[in-house]
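Complex shown without one protein chain; remaining protein chains in place.
Take a look at chain A:
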Amino acid sequence: MRFLLDTEQRAFADSLRAMLAAADTPAVVRRWSHGEHARGRALWQRVADAGVFALAVPEEYGGLGPHPVELAVAFVELGRCAVPGPLVETVAAAVLLGEGAPARRFLPGLAAGGTLATVAAPGGYALDGDAARLHLASTTEGLMLSPGPGPVRSSLDPARRLTPLTPGGELLVPDPPWARALAWARLATAAQALGVGLALLDRTVAYVRQRTQFGVPVGSFQAVKHRLADAVIALEFARPLVFGAALSLRPADVAAAKLKACEAAYTTARTALQLHGAIGYTAEYDLSLWLTKARALRTAWGTPEECREAVLGDADDG
């Protein structure tokens, strides 16, 4: 057993983090929120060039994968820097397209970054359909190539643009591997949420060290310390669940990781808002980019209750 990231995996995380930190992602996110996708697409290309989407695509279709552990490593960094776009949906699309003709047709572009994909579950919205080129709808008939997105509806996270997909279109895969795609999507969401939580924690720790009240840093007050201690405990116990789930990809493990990571990120978001006070409650302050994402990810690709159901469902078999 060696349940630790190896040197290469850590180097991958570090290089991705350095690249994203230099990219001024808050500015990219704000443009994206207004439907201006140019800078976001450029960033997307750099993420793809770093090999992120290729990790979910088999080698025979132009990818490097499948490498779920490395994908989780990458998604922690994407979350940490609040990178916008249908990141998880592109991973889900890669799995849904499976193998054979649809895979040959779309996966190389998806791995290389030319294709932003989005996916709508039955009756649900697709994320960022206005930015995506490949619109997939999971229906009772199978996986459909939708003609395109409907009008954008706003999300609690302004960077997430919700779009219904136009019904009809071409049937791509009659019996898509939905359970497998859900596992990959939940894993990527969990890792992304963990990154969001870690960024919220870092920013809040920095803030309470410099913000003073009653003549001392607010971070010296025990009430403040204990909330941050609870946040770091929640995040650090979610982290091994995420990597354990990446190793097994069992539905119960992935659901557990999604549940814990999203709850930890949300707890941290609530703490971050409370400890920042009114400044944290403003859209113009960058903290808001992570605060709203923590809330949105909590219910994306499985609500807490759905995840708990999956945990117990698997337990019933055991």
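FYI, a contact is a pair of C-beta atoms (placed from the backbone, for glycine too) under 8 Å apart; a residue touches a chain by one contact, two chains touch by 3 or more; residues count from 1.
Here is the rule we go by: contacts and distances are computed from a predicted model.
Engineer: Please identify the absent chain by the protein name in its UniProt record; candidates are "Iron ABC transporter", "Hydrogenase expression/formation protein HypE", "Acyl-CoA dehydrogenase" or "Electron transfer flavoprotein subunit alpha/FixB family protein".
Structural biologist: The chain we cannot see is recorded in UniProt as "Acyl-CoA dehydrogenase".
Engineer: Taking the entire complex into account, which one of A:109, A:219 or A:251 touches the absent chain?
Structural biologist: Only one listed residue reaches the unshown chain, and that is A:219.
Engineer: For the full complex, which residue in A:241, A:287 or A:300 touches the chain that was left out?
Structural biologist: A:241
Engineer: Touching the absent chain in the whole complex: find that residue among A:132, A:259, A:273 or A:294.
Structural biologist: From the options A:132, A:259, A:273 or A:294, the contact with the absent chain belongs to A:259.
Engineer: Based on the whole complex, identify which of A:4, A:22, A:179 or A:278 touches the chain you can't see.
Structural biologist: In the complete complex, the chain left out is touched by residue A:4.
Engineer: Just the residue numbers, please: which parts of chain A touch the chain that's not shown?
Structural biologist: Those residues of chain A that touch the unshown chain are 1-6, 9, 69, 201, 205, 208-209, 216-217, 219-222, 224-226, 228-230, 232-233, 236-241, 243-244, 247-248, 253, 256, 259-260, 304-305, 308-309, 311-312, 315.
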